[in-house]
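With one protein chain held back, the other chains of the complex are shown just where they sit.
First chain written, first letter: the chains are A and B, and each begins at residue 1.
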Amino acid sequence: MNLNKMKNVYIHPTAIVEDGAIIGEGTYIWHFAHIRSKAVIGKNAVIGKGSYVDSDVIIGDNVKIQNLVSVYSGVTIGNNVFVGPHVAFTNDLYPRIGYDWEITKTEIKDNVSIGANSTIVCGSILDKYSFVAAGTLVPANRHVWEHALIMGNPGRIKAWVCKCGRKLLGNEGEGEYKLTCEKCQENIIIDVKALGRL
Amino acid sequence: MNLNKMKNVYIHPTAIVEDGAIIGEGTYIWHFAHIRSKAVIGKNAVIGKGSYVDSDVIIGDNVKIQNLVSVYSGVTIGNNVFVGPHVAFTNDLYPRIGYDWEITKTEIKDNVSIGANSTIVCGSILDKYSFVAAGTLVPANRHVWEHALIMGNPGRIKAWVCKCGRKLLGNEGEGEYKLTCEKCQENIIIDVKALGRL
Partner (left out) sequence: MNLNKMKNVYIHPTAIVEDGAIIGEGTYIWHFAHIRSKAVIGKNAVIGKGSYVDSDVIIGDNVKIQNLVSVYSGVTIGNNVFVGPHVAFTNDLYPRIGYDWEITKTEIKDNVSIGANSTIVCGSILDKYSFVAAGTLVPANRHVWEHALIMGNPGRIKAWVCKCGRKLLGNEGEGEYKLTCEKCQENIIIDVKALGRL
């Protein structure tokens, strides 16, 4: 464990952090977690009990990863992301024993929330402030737009959500959506043309 | 570990039971499980490998929690409940980093069964003898009635089940359903008016 690079990091005695992992100040690594070499985790993050962070994964600041989450090589997670318990990421679209394979990347942008027991198939981009409801299957190569709420199996976009996590209501016109949060009254504009076709 | 309160409790050497957890006689805590302070677990229960029981969770007698289950603060589990492997509970309807949050409660009544890899979103009541099929997503704030079988994503009530777990068949009339178990022949009456509208 490269302690020189890890000041003020709390690692539970049962956790395993391989040499060459880089973990930012103020981050907690909980019971039975396993952080592989060459994983990079930001500041003030939490890695929950029994979770796994593979080599070359990059995780930002203030990220909270709950219990029993597996994050594989090829996944990048931004800042301020919530990953609920039991979430599974993947990095191989065609897993077959005895065949070559290549890593397909997945990108989780800043301020995303991923609900409990969701499955994030690789090739996907979860854009800023998007929200994956609990139990959702995000299919391969999906672009989940900013502020979108995706739910179900297969996951489909069902609503828009605020920075605070509550529903956005309002005018879903052409060109852009002018929406207002049902709770905090923040106004959010979704640029539909930039998103492309729903 | 408060051994004075825990006579005849079996705790595997790899499990972690915090001071202030209360565990009833005859209960087993298996490998790599973690029981937080102020959790209360009844008699003759089993907490499976790698499972997590958060502070303030209350679990009844004769409950069997299988491997890799996460039970969070705000969840109450009655007596004689089966929780299959990999089941995830939640306690926050709007998880966002940097925003306040409050615990939303979940209540699992006596004799409920929850199938493998289900997700129980908070705010729900699983009533007596209800049955969550494997892989089900129980949405937020759902009341799953007594003897109901819920399945799918999102979970919907698809049938009625007996105390023994088998299907109930029969007259689904108005006012009340007079049903009989396909296996043990027990007669069960479902008071539809009490349940409200299907």
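The rule is short, and it goes like this: contacts are C-beta pairs under 8 Å (C-beta built on N, C-alpha and C of every residue); 3 or more make two chains touch, one makes a residue touch a chain.
If you're wondering where the values come from, they're calculated on a predicted model, not measured in any experiment.
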Absent-chain contact - pick from B:41, B:81, B:108 or B:121: B:81
Chain B residues touching the omitted chain (full complex): 14, 31-32, 49-50, 62-64, 66-68, 80-82, 84-86, 111, 113, 115-117, 134-135, 137, 151-153, 163-166
Sites on chain A contacted by the missing partner chain, in the whole complex: 16, 32, 34, 50, 52, 68, 70, 72, 86, 88-90, 93-99, 117, 119, 121, 137, 153-154
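The rule is simple: only the chains that are shown with their structure count from here on.
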Fitted rotation between chain A and its twin chain B in degrees, CA, nearest 5: 120
